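The structure is given below, and queries will be raised subsequently.
Shown here: the complex without one of its protein chains, the others still in place.
Order of writing sets the labels: A, B and C. Residues in every chain begin at 1.
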Amino acid sequence: MGIRIFITGGTFDKEYNELNGQLYFKDTHMSDLLEMGRNRIDVEIRTLMMIDSLEMTNEDRELIAHQCIQCEENQIIITHGTDTMSLTAKWLAEKVKNKTVVLTGAMIPIKFGSSDGLFNLGSALAFAQTLPPGVYVAMNGRYFHWDNVRKNRQTGVFEETK
Amino acid sequence: MGIRIFITGGTFDKEYNELNGQLYFKDTHMSDLLEMGRNRIDVEIRTLMMIDSLEMTNEDRELIAHQCIQCEENQIIITHGTDTMSLTAKWLAEKVKNKTVVLTGAMIPIKFGSSDGLFNLGSALAFAQTLPPGVYVAMNGRYFHWDNVRKNRQTGVFEETK
Amino acid sequence: MGIRIFITGGTFDKEYNELNGQLYFKDTHMSDLLEMGRNRIDVEIRTLMMIDSLEMTNEDRELIAHQCIQCEENQIIITHGTDTMSLTAKWLAEKVKNKTVVLTGAMIPIKFGSSDGLFNLGSALAFAQTLPPGVYVAMNGRYFHWDNVRKNRQTGVFEETK
Partner (left out) sequence: MGIRIFITGGTFDKEYNELNGQLYFKDTHMSDLLEMGRNRIDVEIRTLMMIDSLEMTNEDRELIAHQCIQCEENQIIITHGTDTMSLTAKWLAEKVKNKTVVLTGAMIPIKFGSSDGLFNLGSALAFAQTLPPGVYVAMNGRYFHWDNVRKNRQTGVFEETK
């Protein structure tokens, strides 16, 4: 069985609207990235929502948890905005058992030249295959347990809380 | 302790010489990639050679093995041309014990627009942190044990031999 | 004598602030673009301001006109936000005589992957060398006289008004 990939939006998939200068969501770039990485892991991609994580509600998190529980796969990657990624990780840890769930995202949109998204996706896929069941955040080349991670707002870097 | 990264060349680091149209090696792009990925894993980069892996000799492999044994770190990434990556993996498996060694590379040079190098580096860093001691190849989003991997020359994809 | 290049900001030079997700100005990317284009035309670059053209005041336009009149060169390129580019062109046409002034910009920031900025710069440099004295807008591969151009807000494309 392969890896399930859930798309929820975040900087990862933002695009530049050249008519009004705003960032917005269109489609996910997940398939393009997997192709660029020449990925051969069997994956199933599903877009659950396309939102900024600052606007994610608990109803949204409930939906993500439900999808994680329902899906056949035991290895799950979730793309997510970085601002509330650790909050969603905590939420999922209470609901999703016996599965390896890895949340990841990007500081720079994939469509912009110098994104960290492809790097993060490569590491998230690897962590999903090798870490024991649990909920993790994969950013900055590292993985963090759901109960020991926060985004440092000053530096934009993920770090342990303890 | 962090991760040791050994550079040996390969497509990963090739550049285009605009004066003669040939591909060649200058410096490694490893630091740029780690910066783009916003990597915060402590790494130590050392360039051992800058060669096409079809030109790699057993003396070269001996040197790589020696460096793997000598270095302090127990988690090692080696960038390597894809053509003889599995051969070097076998060689290292005989010599390097009790360390996690992950060989990776790229099908497209990093300097060209659509390289798989950043994706592969992300996965290699993650595998190096999570896999038990042994020698592995990380390509195509997957990891392979040294005794069960080859590059399919027709497709350019890595696959199991068994 | 070479070509004078005045920088005023606009989408051309906008960057993505990964800490707050806003677009902002840092330095101009003009030198990098000229290097990428292997430009050998003698140019003198000066940054006059770094602003969104919707925020450009008539005092700003007065400053630009003054600089165009004062500088030694008779061929001038001005990078400018697209929203009020035609307005500034009209303003300059009344003040700057006997010089070839070409305004250009970009619909997508240069720092993002798929910008039109390099293309526009190539055409602006060529138009500055070949058009007779006057004030022009160079966008979409075309040149427009200052008194016959507007940006179509629906399509983002420049077009004649007459």
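Definition applied: a residue touches a chain if its C-beta (ideal position, glycine included) is under 8 Å from a C-beta of that chain, and two chains touch if they have at least 3 such contacts.
All figures in this text were calculated on a predicted structure; none of them were measured in a lab.
Colleague: For the chain that does not appear here, which of the shown chains does it touch in the whole complex?
Modeller: When the entire complex is considered, the left-out chain reaches B, C.
Colleague: With the missing chain put back, one of C:50, C:93 or C:131 would touch it. Which one?
Modeller: C:131
Colleague: Looking at the full complex, which residue from C:23, C:48 or C:118 touches the chain that isn't shown here?
Modeller: Going through C:23, C:48 or C:118 one by one, C:118 is the residue touching the chain not shown.
Colleague: Where does subunit C touch the missing chain, residue by residue?
Modeller: For subunit C, the residues touching the absent chain are 33-34, 36-41, 107, 114-116, 118-127, 129-131, 138-143, 156-158.
Colleague: Suppose we count only contacts with the excluded chain; which residues of subunit B make the list?
Modeller: Against the missing chain, subunit B presents residues 11, 16, 18-19, 21, 23, 107-109, 111-114, 153-154, 156.
Heads up, the rule we're going with is that only the chains that are shown with their structure count from here on.
Colleague: Graph of touching chains, which shape: line, ring, star, complete, other?
Modeller: Its topology is that of a line.
Colleague: Report the chain ID whose CA centroid sits closest to the centroid of the full protein CA set.
Modeller: Taking the mean of C-alpha atoms per chain, the most central one is A.
Colleague: Starting from the mean Cα coordinates of subunit A and subunit B, work out the distance between those two points in Å.
Modeller: That pair's centroid distance is 26 Å.
Colleague: What whole-Å value do you get for the distance between subunit B and subunit C if each is reduced to the mean of its CA atoms?
Modeller: Between these chains, centre-to-centre, one finds 45 Å.
Colleague: Spell out, as numbers or ranges, the residues of subunit B touching 2 or more other chains.
Modeller: none
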